[in-house]
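Coming up: chain A.
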Amino acid sequence: MSETLLQTDGLTKRFGALTANDGITLGVDRGEIRGIIGPNGSGKTTFFNSLTGFYTPDAGTVTFEGTDITGWDSHRIARQGIGRTFQIAAPFGNMTVRQNMLAVQTPKSVDEHERAQEILEFLDIDHIADDDASGMSGGQKKLLGLGRVLMLDPACILLDEPTAGVNPALADRILDHLRDLNDDGTTFLIIEHDMDVLKQIVDTVSVLDQGQHIVQGTFDEVSTDDRVREAYLGSADEDEVPI
Partner candidate 1 sequence: MGAENDLSIRNRIQALLDRDDAHLWLFAAGTLFLTVLPLALNTFWTRIALGVLLWVGLAQSWNMIGGYAGYLDFGHGAYFGAGAFVTGIVMTELELPFVAGLLIAGVFCAVLAYAVGVPTLRLSGAYFAIATWAFAEAIKELALIIEITGGTYGMTIPTGPGTAGIPLVGWPDEMFFYYLMLVLTLGTIALAYWLFEHSEFGFRVKAIRDHEDAAQSLGIDATKIKRRVYVLSCAIAALFGSANAYYITFVHPNDVLAPIITDQMIIMALLGGLGTIGGPIIGGVLIFLLNRMTSLFLGQTTLYLPLIGVLIMGIVLFAPSGVVGILRGEVGREDVKRNLRELAEKFNIL
Partner candidate 2 sequence: MRENIKTVKNRRQFMKAAGLAGTVGVAGVAGCVGGGSDRGGDKFKFGVVTSLSGDLRFGGEVTRRGYDLWKKTVNENGGIDIDGSSYEVELSYADAKSDPSTGADAASRMISSERVDAVLGPYSSNVTLAVAPIMEKNRTPHISGSAESPRIWEQQFKHTFGTVPTVTLIAQRAAEEILSLDPAAESVYVSGVNGPFSKATASAMRDAAENKGVEVLAYDLNPSDTDWTNVVSSAKSQDPDLHFHGGHIGSHVSLLKAADQLNYDPDGFFNHYGVNTSSFKEGLGDGARGTFGATVWMPDLERSGGKLFGSAADYAEAARAEYDSDPDYTQAASSAAGVVYQQALEELGAAPPLSDTQKSKLVEIIEGASVETFYGDVTFDKEGEFYHNNTSTSPLPIQLQDDNKAVVVGSADSASPANYPVEE
């Protein structure tokens, strides 16, 4: 058994009458790449938001490296070592790529300038380090988004559709970077709709449906699971197409 890095226990988040996350219990091991899938509205993004402090859970706990981080402010969770990206990669405007990196609240022990340079080189965007970030292409913005998170030196990174809207060639490059980082010990949680991408990269997959964590397993296990198929296909009414 490997060490559990991140553990949620009965995590619940309600919005009025809607229970977006319904008692999610889910553990992620150190060094793992975990895919999170589920139909639209199944609570994936809510789950990320609860994990990273953007929502205060109504019930349940989040434990990270043995520390209970439930209800912490998001910046504090980030400093604790959980980084995340957003679906839409927006660089901070009126700043260069490098300044975007320096804006990150890095741990005190780190030389920010040195680290920023290393990461930019690692991601192959060091040649545009001093250009205006708003002029980057869509793919480069995704890379910058990843780069900024790396400035935190996080033990765990949550990615929301890291390859959405990126052309296949660049998507491959992003996946390569993720694998490299994973080899160095970084743990990932990835929301992804593209099954081909998931298949290539994840160790295990967790499936959410209607706010609940219904299945966990390898990609193959999950993709053949009846509950998963049902969650995705629903009841096939003659007219009502379940989407």
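We take it that a residue touches a chain if its C-beta (ideal position, glycine included) is under 8 Å from a C-beta of that chain, and two chains touch if they have at least 3 such contacts; residues count from 1.
Candidates were picked such that all candidates are chains of the complex that A comes from, given by their letters.
This structure is a prediction, so every number in the text was calculated from the model and none was measured.
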Response to the item:
chain A in this complex touches just one of 1 or 2, namely candidate 1
Item to complete: Note which residues of chain A are touching candidate 1 in the complex, please.
Response: 52-54, 73-76, 78-79, 83-84, 86, 90-95, 99-100, 102-106, 112, 145, 148-149, 151-152
